[in-house]
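Only one protein chain is missing from this complex, and each of the others stays in its spot.
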Amino acid sequence: MNILSLFVIVPVLTVIGIMFTRNMKQTRVVAAAGMGIQVLLTGILMYLYFGERAAGNLAEMVLVKDIVWYESLNIRYTVGVDGIAVAMIALTSIIIITGIFTSWEVEYLSREFFISLIILSTGVYGFFISLDIFTMFLFYEVAVIPMYLLIGIWGSGRKEYSAMKLTLMLMGGSALLMVGLLGIYYNSAPDGGPLTMNIMEISKIHIPVNVQLFLFPFTFIGFGVLGALFPFHTWSPDGHASAPTAVSMLHAGVLMKLGGYGVFRIALFLLPDAAQSLGGIFIVLTAISVVYGAFGAIVQKDLKYINAYSSVSHCGLVLFGLLMMNKTAMNGAILQMISHGIMTALFFALIGMIYGRTHTRMINEMGGLMKVIPFLSVAYVIGGLASLGLPGLSGFVAEMTIFVGAFEHPDMFHRVATIIAVSAIVITAVYILRVVGILLLGPIKNKDFEGMKDAKWFERLSVSALILAIAAIGIAPFWLSEMIGFSLDPIVSRLLAAL
Amino acid sequence: MNFTYTVLIPLIPLFTFLFLGLASGRIKPQLGGLIGTTGLFISWILSLMTVFKYFSLEKVDGAYQQIIGYNMVWLNFSDKLHIDMGVFIDPISVMMLFVVTTVSFLVHVYSLGYMKGETGFVRFYSFLSLFSFSMLGLVLATNIFQMYMFWELVGVSSFLLIGFYYQKPSAVAASKKAFIVTRFADLGFLIGILLLSFNTGTFDFLELTNPQGAAMQTGSGAWLLGLSTMTWSLIFVFMGGAGKSAMFPLHIWLPDAMEGPTPVSALIHAATMVVAGVYLVARLFPVYALSAPVGLEIVAWVGATSSLFAAIIATTQFDIKRVLAYSTMSQIGYMMVGLGVSGYGGHDGLGYMASMFHLTTHAMFKALLFLGAGSIIHAVHSNVMNEMGGLRKYMPITHITFLIACLTIAGIPGLSGFFSKDEILAAAYHHNKAIFFIQMFVAGLTAFYMFRLYFRVFWNKEPHYHHTPHESPLTMTIPLMMLAFASIFIGYIPFSDYISSDFKPFETHIEGIIAIPSVLVGLIGIAIAWVMYKKDSDLPDRVSHGFRFFHRWAFNKFYIDEVYLFITHKFVFNRISTPIAWFDRHVIDATMDGIGWITVSTSRLIKPLQSGQLQKYGFVFLSGVIIMALVLLYAAFAA
Amino acid sequence: MIEGIPLHLILVVATVMFFTGIYGFLTRRNLITILMSIELILNSVNINFVAFNRYLYPQHLQGQFFSIFIIAIAACEAAVAIAIIINIYRRFTTINVEDVSEMKY
Partner (left out) sequence: MMLTASQFMFYFFALAIVIFSILTVTSQRILRAATYLLFVLISTAGIYFLLNYQFLAAVQITLYAGGIVVLIIFSILLTSHVGVKFDMVGWKKRLATGIAVAIGAILVITTILQYQFEASTEAARAVEMRWIGLSLLSYEKEGFVLPFEVISILLLASMIGAIIIARKEEKNESNN
């Protein structure tokens, strides 16, 4: 059995297992066990991956497995990973397990909750391992749909509205994407011969430039909606504000990364000529995203809104880095995906935990939490510092790689765009410190808060795991950056050839 | 010679930080303090070792060598650009090692007494360790990016320490202000680094500063506003340095930073972190001197302006820590002037040497002043001058050491401040007369405001104390005495034998034409202070009334804070952020909602057609059938 | 075969009955009267079957059998329909079709 398929099979088995459980306690144990196996598998996968590379396997994708499942359209279940996919899978594993621990005490329909959550993760895993655009798209939809139920049923506030908005906007993105993907498929054999959906095969042929120019906006915007590209980002604040904690974590942490990953794996890899000629327009949009999201976050009052806008800014930076289309900046963009994923998951986990204690998310109604819940507050400060790019934490590594890479461009346009994006680091500091100052520091505002309990064991576990991941990337980025960099070579050479 | 062990100098504080940070709340406070202090003590010993070892090395061609003690690639950007982590040893880094570890160690010891019984004692020590780690990492950086990283880390440890009393809103506001202002400056620094690395293709100090190196030749063509890329990048880099060193107009955070515990002010906001900007310029000095003289000119003028500006404000303040903060700013202005008026190589590099010399002496006497102030505050429980007076009787050791520090800063011959300040003035005299006169005037002002402080606190009228002030414990007075000792004697080190812009020793001598007037100016300042403040009188009020317009401006710090407040609140918050948030909700989001609304209303419009009433369907069905039949019949007949 | 009566006439009668049933089906609001209209429709069909059988294929019996089956089915339908009607009445205390719209939309 190919280890990659296990990443999809184990969640499915877990879901089946959960169906047989009787109460919340059993359910969460089964869920945690299943996702624990995923973490273990991730470890094995990394070992296998590095083993392959150490053994001198220089293929772009390793651990490839290919099964035809719909012959007449040549749709295949093709899986395989490179360093980037391995990194994304690791990110997913970290976040899903911490997400499960964060929702340790979901009591309302807990079985259904965990089932939806795990189906979502199945989609995400499937997306990252797929090499066939149809299978990839299928898993993409599998990841997006449970979101509707998760927000609509277990959410808070205007949950129906938000769930509907989020799902519809993402579906709209999917519709564009479908056009792009089918366009790629029907142009996958310009010299006649059988059409193919296999990414690696399509990457070897050259789709006519005028076709690429037509398909690129569809593909880029299609994935860009999920990556919170300005002006298609408005699902993010409402969706995140209404979603339950674990869903916000998973959504901002992993699902938004599907957008970036898709842009990278499909839009840039398969349509390099169009990427080179249309990149400029989208660079403007992403640079706007970066600054705009940061400014938007400054005046928000709801913790989740602040974080959602900050996600817009950070994810904008991901797309920005990718569009710079050189190895350093793209490396930074992938690092930023991972870094932002963990960081934002940490934030949402903490916001959920704070909300569970104070029953409000309005920063003006809170204050001085550092005194009452020191563990959570310190974790929040660490998350904030990572978010504003403190060296030694993951955000710094990612941002600096993007900036240095982006600045390598000899032309003025890219460098001015970079300077605009760089200026966001100050704005980020402003909104992070504003929140920290109002929320955690100062005197305790509400007498009711004085009796609050600090984190429980499962909360400590998930928060510590996330902080550890942030610090590990921040302190020793070398191996991760090398792993990603190696896998970037084929796409970068393709993009350069298109120049 | 092997310098690998120097890695330990920053790493030991890192470990104590991690240990204390994780163990905070689980170990006894005193034990935590001792662990932190011990860690720093080891670093201090190692630093002293390094100083002796390094300066006793064989010189090559009469110049000190630059040694990479340790190096590893930390993050690869591209083939050329990579961040390294390492230890760079050359005269100024060794000098800074000595300064940082000495002051830090003494502050650690001092805090054992000063912070005793405070909640968060262990947290305090872990933050101090974090700061020491970051500062040492900054000092030892082998490349500009490593420096930037540690630069940010000192920024954050400064943030944490200013906001140490996190339940006090003013402390929180001050810490935020410090972080954001320096962050804004760091933006300039980062852009400078990006420009610099883009031109030269390297971050490495060795390559950047090599006078014969390739890096020096790049980016010399005019680019923007007639200045070369190199000049621009160095101006941006200096912006970072100016922010961290509280140079005008990025100085506003420093006085507020005095909200932090006093030992922190001594360590971070007087002796070490704030001189990082000076150190940064000194580090890149060959580049400034050889490829961007305009940048150096800017450094000189910014330094001169800041020192004058701060000295004027210092004469009007009543909070003793704020007076010291403005004095710090003014003295750093001196150092910047020293660098700015310096040339490269030989005796031309006098300013460079003087600036480093002043950095060292200033670290000692300013730390002494702050720790002395801390001792006073510890005894009186107040920061404000009006609630003090006549303290010389109660606190003899503090009094004597404080007096020594005041005499040193006033530039009285024989004490260390005299030598270093004199050499800066000499360098300025030979380079730029206007700056020389400004600095001369500032010297007088310095003597005046320091002795104003001294007389107000230790002489003058005794206010009513709630409980009699008493001398501080030994843990606090021993560091005071040690620093007083250093303040007196450190000036006798022949600095030019060790530190120079081109690593080659040169001769210096005191020039009477500069030394005599400067001493006179200092004495005049002291005399005025003696007349006005030795005894309680209404003279100061009358004087300030005489200059009331000017006094009011100076007292309100020339309203710079208000300008900043206007920019941040009125402009960033109300004119940018709020409209953007509004725009997002009411334009972009509304568009998206509008699309949904159109869909829904279209659906509403056609919904009645599917009423669910079978009879309606039946009627439509029947009509349809009949119409179709008629049409078919008509067609049949027509055919 | 009725002496002196052509097939057309029987068919016309059945047609009138059929369309009357349809009219009732479309205009009545009461479920039971709708059911009665349906019975009319079925009945007219029966007449047609029988008439065709008698006039056109008197040697066969299919028409008659179809009528029998239709009557049986009509009986089933009436039974089930009335059960439903009674149930609806219990729940909504009305059997007016326009008032029973809970499951709509």
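Lettered A, B and C in written order, each chain numbered from 1.
Everything that follows uses one rule, which is that a contact is a pair of C-beta atoms (placed from the backbone, for glycine too) under 8 Å apart; a residue touches a chain by one contact, two chains touch by 3 or more.
Predicted model only: the values in this text are computed from it and were never measured.
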item	value
Missing chain: touched chains present in the view	B, C
Subunit C residues touching the omitted chain (full complex)	1-5, 7-13, 15-24, 26-30, 32-33, 35-37, 39-40, 43, 46-47, 50-51, 54-62, 64-65, 67-69, 71-80, 82-87, 89-90, 95
Chain not shown, touching residues in subunit B	619, 622-623, 625-626, 629-630, 633
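The rule is short, and it goes like this: only the chains that are shown with their structure count from here on.
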item	value
Separation of subunit B from subunit C, taking each centre as the mean of its C-alpha atoms, in whole Å	96
Centre-of-Cα separation between subunit B and subunit A, whole angstrom	36
Multi-partner residues of subunit A (at least 2 other chains)	none
Subunit A - residues contacting subunit B, complex	164-165, 168-169, 231, 233-235, 237-238, 292, 295-296, 298-300, 326-328, 368, 370-371, 374, 385, 388-392, 396-397, 400-401, 403-405, 407-408, 415, 418-419, 422-423, 425-426, 429-430, 433-434, 437, 440-444, 477-478, 481-482, 485
Subunit C-facing residues of subunit B, complex	607, 611-615, 618-619, 622
List of subunit B residues in touch with subunit A within their complex	25, 73-78, 81, 83, 145, 148-150, 152-153, 156, 163, 166-169, 172-173, 176, 179-180, 183-184, 186-187, 190-191, 194-195, 197-198, 572-573, 576-578, 580-581, 584, 588-589, 591-593, 596
